[in-house]
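Here the complex is missing one protein chain, while the rest keep their positions.
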Amino acid sequence: MTRKQRRLTVIGAALAVIGVAAGLVLFAMRDTIVFFYGPSEIAAKGVQPGTRLRIGGLVKEGTLQRGPDQTVRFEVTDTAKDVPVRYRGLLPDLFREGQGVVAEGVLEADGVFKADSVLAKHDEKYMPREVADALKKQGVWQHAPEKTGATPASAQK
Amino acid sequence: MAMFVWIVLALLTGAAVFAVLLPLSRQAPAASAPGETATDAAFYRTQLAEIERDAERGLIDPADAETARVEAARRLLGAARRDKATEHAGGGASLRRRRVAALLALVGIPLLSLPLYLRLGQPDMPSMPLSARVDRARDPGQIDLQEAMARIEAHLAQKPDDGQGHEVIAPVYMNAGRYDDAARAWSNAIRILGETPRRLENYGEALVASNNGIVSADARQAFDSALKIDPATVKARFYRALASEQEGDAQAAIAAYRALASQAPAGSALAATLNARLASLGAPPADTADSPAGAIAAMPEGERMAAIRGMVENLSARLAQDGSDVEGWIRLVRSYAVLGEPDKARDALARGRAALSGDEAGRGRLDSLGRELNIGGS
């Protein structure tokens, strides 16, 4: 092979690999990207059942139900709209009612969101950014009010 | 001491300046560094030697070895030629440059470091390792509660199986409002030293306190164990009664409170508390051990209020020292509100917000409490 041919071979191979990679990226972008929505956006955008997405918001107070075999149901809310969620598996340590949560899964035909992963905020002070934004949009960037009742003075002497 | 800091800082500065000045002051500083030609030639010579060795041992076949050899040799010549061309292109040592560089080190380093440090640092502030502070606290003249606590905690971290230590610190935690820690300390004392009615009832009480006054199943178990050993244990009996009250069994609670009151000395805090409980259940005050009920009817209320106020002031003082306790602030605000002192509640709310400036979540909780109690807050 001449010098020129060799150079062309290398350039050709490089272009081929980069072309394949670009193709893969574009292909994957179409099929594997997951959008993030808050409950209001799901209602507003009319998301098709079967679409894979992430939803985020607060776990609505009083909606957590545990079923047999570690199935749980709860509702995710941004205070304007709620989305019922179904999940089977261990909930994260920080999962609590009234706290921020992000779930990834599929919206089913009956409007229930079937989650295959549930993430809660990572420490006491931290709220997932996506959740915070979704809540800000609804103008409820605050914690749920404290529920502790007055403590009987006698018990504390 | 303060002088000593400045000596150390001066020494450090000196060392830094010296490190730069030293090489500048040498006469022939570059003698140790080889010229570029030398390095390159040496490199290609090693490469040639490697090829030689590999070929000798049959690791590469002779034809390959030959081409590699030729190539390395060609590059060796090229490197030598290139270096010759650039070697003497200008430069060399210059006294003027050296002086500028030396001045930069001598003046620049201190002139940059000292002002910057004085802006950022606090040279008069001594280090305060905990051990030194605790040692200082050994001097009985200036012992303070927190230091004593720190000392015992440090000791317990070393020897977690010292039951006495847990027993000593548990009431201190209780007074400081650290109910969870108190409960843990009592449970450790019980685990290590064994069950006694006193430990069990105090353990139970700590659990109740940490649970906002609710007698949980764990706490009840503790009281039951205490009563099993000594049926006369007063606190255990009181909290059993409180548990009945919380379960909605008012009759049992009233009976138990009355039974306790019959043994309590008149005018005591216990009697006052018992009467307050009875009053809240709609039952008449009980007869105490040695005096008619009417005589103390007025006293308990005042005494009770005084006790409560004392407790609230303690809490307030503690929060003034360490303001990071959100729960504490909430309790304080609520207490003032309950005592009918909205001004103080408002003031506590404001102080709490200021103390929690770094804690968004805590401030949020205080704010919502303020709204709930209708005493403002932003």
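Order as written gives the chain letters A and B; numbering starts at 1 within each chain.
As a working rule, a residue touches a chain if its C-beta (ideal position, glycine included) is under 8 Å from a C-beta of that chain, and two chains touch if they have at least 3 such contacts.
In this section, contacts and distances are computed from a predicted model.
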item	value
Listed names "ATP-binding cassette domain-containing protein", "Aromatic ring-hydroxylating dioxygenase subunit alpha", "Molybdopterin dehydrogenase" or "Heme lyase CcmF/NrfE family subunit", matching UniProt entry of the absent chain	"Heme lyase CcmF/NrfE family subunit"
Touch criterion as defined above, residue of B:Leu77, B:Leu116, B:Ile229 or B:Ala279 at the omitted chain	B:Leu116
Chain A residues touching the omitted chain (full complex)	1, 3, 6-7, 9-10, 13-14, 17-18, 20-21, 24-25, 27-29, 31-37, 54, 66, 68-70, 88-91, 93-94, 104, 122-124, 128-130, 133, 137
Positions on chain B where the hidden chain makes contact	1, 4-5, 8-9, 12-13, 15-16, 19-20, 22-24, 26, 29-30, 32-36, 38-40, 42-47, 49-50, 53, 56-60, 64, 67-68, 71, 75, 79, 82, 86, 89-94, 97-98, 101, 104-105, 108-109, 112-113, 116-117, 120-123, 125-133, 146-147, 149-150, 153-154, 157, 160, 181, 184, 188, 191, 322
